[in-house]
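Beneath this line is the structure, given in structure tokens, with notes to follow.
The complex appears here without one of its protein chains, the remainder shown in place.
Presenting subunit A:
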Amino acid sequence: MTATTAGPGTGTTRTDVPELRIDAVSLRFGGIQALDEVSFTVRPGTVHALIGPNGAGKSSCFNVISGLYRPTEGRVVLGETVLPELRPHRLAALGIGRSFQNIALSMHSTVLDNVMLGRHALTHGGFLSGGFRLPWTVREERRHAARAAEICAFLGLSHVVETPVGALPYGLAKRVDVARALAVEPRILLLDEPAAGLNAVETADMAATIVDLRAALDISVLLVEHDMGLVMGIADRVSVLDFGRLIADGPPAAVRRDPEVVKAYLGTGENGECPR
């Protein structure tokens, strides 16, 4: 594991990484107000964490951003593009990659095959061109497989690229999910609980990976996470939800001292120290 060199808050030198603005987003399911005028901004090149107690609306918010839910009110804007106006499958081509909380991979397919799915929006060809294995299709496939292999290597998956995902331990499968999201060549990476179900060592690895990939690719990362140690260690900025409302938004050090956060999220802890 390489040492984490990039300090938090380094920003980005890339000019094509836009700002992601969540603009007064409300979401209602029947009588339930899942999100209530939530607004925050993921600045280019930052690691931004979205936290909150169970049922706070983190996943709802995440699903609105990634296009699975349509907000009742408000907008999600990436640069100049209003995301909820698009069908979900258009988001990958805009440079939005996402991972899933519960591993959402094809268990019988190999690691490389799963990661290659992330190249879908970057590649072309249908049943006939693929079926006849036309020269340009084969060339394209080869080129993108090489990049997918690079991404697997970055995530420490080189030794299992030909292994079916179903045969991998959970911690590695979780990294395959992140690799697939990276294969989209995202400008902003959405990670849904990347450390859920991981042990302490794996969680530390995942934290280092997130910092490394942000530094290597100069992209923004928005993550939803329960693990406070991970969040406070790597996030440049933290937004806190409680009962669908945004109750705090700022650098981790400030958020962890915010009385309302302490009350809502950490219970009665006095020194604000977060339980792992």
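A few comments on the model shown:
Please note the rule applied: a residue touches a chain if its C-beta (ideal position, glycine included) is under 8 Å from a C-beta of that chain, and two chains touch if they have at least 3 such contacts; residues count from 1.
We adopt the following convention: contacts and distances are computed from a predicted model.
Taking the options "Fumarate reductase 13 kDa hydrophobic protein", "Aldehyde dehydrogenase", "Cbb3-type cytochrome oxidase maturation protein" or "Branched-chain amino acid ABC transporter permease" in turn, only "Branched-chain amino acid ABC transporter permease" matches the UniProt protein name of the chain that is not displayed.
Checked against the full complex, the candidates A:55, A:166 or A:251 give a single residue touching the omitted chain, namely A:166. Across A:34, A:50 or A:155, the residue that sits in touch with the chain not pictured is A:155. Per the touch definition above, the residue from A:76, A:184 or A:230 contacting the chain not shown is A:184.
Mapped onto subunit A, the interface with the missing chain covers residues 1-2, 14, 66-68, 87-93, 97-98, 100, 104-110, 113, 116-121, 123-128, 130-133, 137-138, 141-143, 145-147, 149-151, 153-156, 158, 162-164, 166-169, 175, 180-182, 184-185, 205, 208-209, 212-213, 216-218.
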